[in-house]
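For this depiction, one protein chain was excluded, whereas all remaining protein chains were kept in their positions.
Coming up: chain A.
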Amino acid sequence: MRKIWWKILCIVIIFYVIVMGLMGEVPHLAIINESIRNTYYHVALWLAMTTLLFASMVFSVRYLIKGRINDDDIASELAKSAIFFGILGCLTGSIWANYTWGDPWPNDPKLNGAAVGILIYLAYLLLRSSFEDEQRKARISSVYNIFAFAVFIPIIYILPRLTDSLHPGSGGNSTFGSYDFDNSIRRVFYPAVIGYILLGLWLAELRIRMKRINRVREEIPDSAGHVTH
């Protein structure tokens, strides 16, 4: 029962976000109307994904410095739950775009950047699966992970701002924070981001534990075999 509080906190926050996100007060804006509630899901999912990817990169750096295989496990599982959130973020964004911009996949630099970002991380998973040796896999995919994050940030956050985009914060559109982000949204939005990050950590934690158990299980028959020889 140790360290269970953050899982309870995660469940409470997610329920709070679902209930308050659908029933709470929201500002009334033209065109967006009630779909502004998607901020709690779409925008928060992307922020959670970026945070998880950043954490994944930090663990990759730690692996390269210290060489402990655990750090690489954490990095890869964090990246996996981040990809999961990225796909969810794409889906929620697609629904939102369908009702406000009239097209589920408008030709927008940020959307295309997001698709490329997901491709980069899928390639990361492919790279991981193409090695047999654990240490070698860990070292090479850590190098790629750091490199990928350094390219991912410009694709998602910098390049779209240089061109015209439908998203807020680019092409002369103002950012979210400036005028339409009032307190009623903030009360749900910030908990939502924290809730999703916790959920992602939980997913990653379960898979890391699974991986460690499997590793131990694989080692046991090995060592038994050595004894009989």
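Quick note on the criterion: a residue touches a chain if its C-beta (ideal position, glycine included) is under 8 Å from a C-beta of that chain, and two chains touch if they have at least 3 such contacts; residues count from 1.
We adopt the following convention: contacts and distances are computed from a predicted model.
K.L.:
Of the candidate names "Sarcosine oxidase subunit alpha", "ABC transporter permease", "2Fe-2S iron-sulfur cluster-binding protein" or "GntR family transcriptional regulator", which one corresponds to the UniProt protein name of the undepicted chain?
P.N.:
Protein name of the absent chain (UniProt record): "ABC transporter permease".
K.L.:
Quick one: which of A:Asn38, A:Thr51 or A:Ser142 touches the chain that's been left out?
P.N.:
Reading the full complex, the residue touching the unseen chain is A:Ser142.
K.L.:
Take the complete complex as the reference. Which residues in chain A touch the chain that isn't displayed?
P.N.:
Residues 64, 113, 116-117, 119-120, 123, 126-127, 130-131, 135-136, 139-140, 142-144, 146-148, 150-151, 154-155, 158-159, 162 of chain A touch the chain absent from view.
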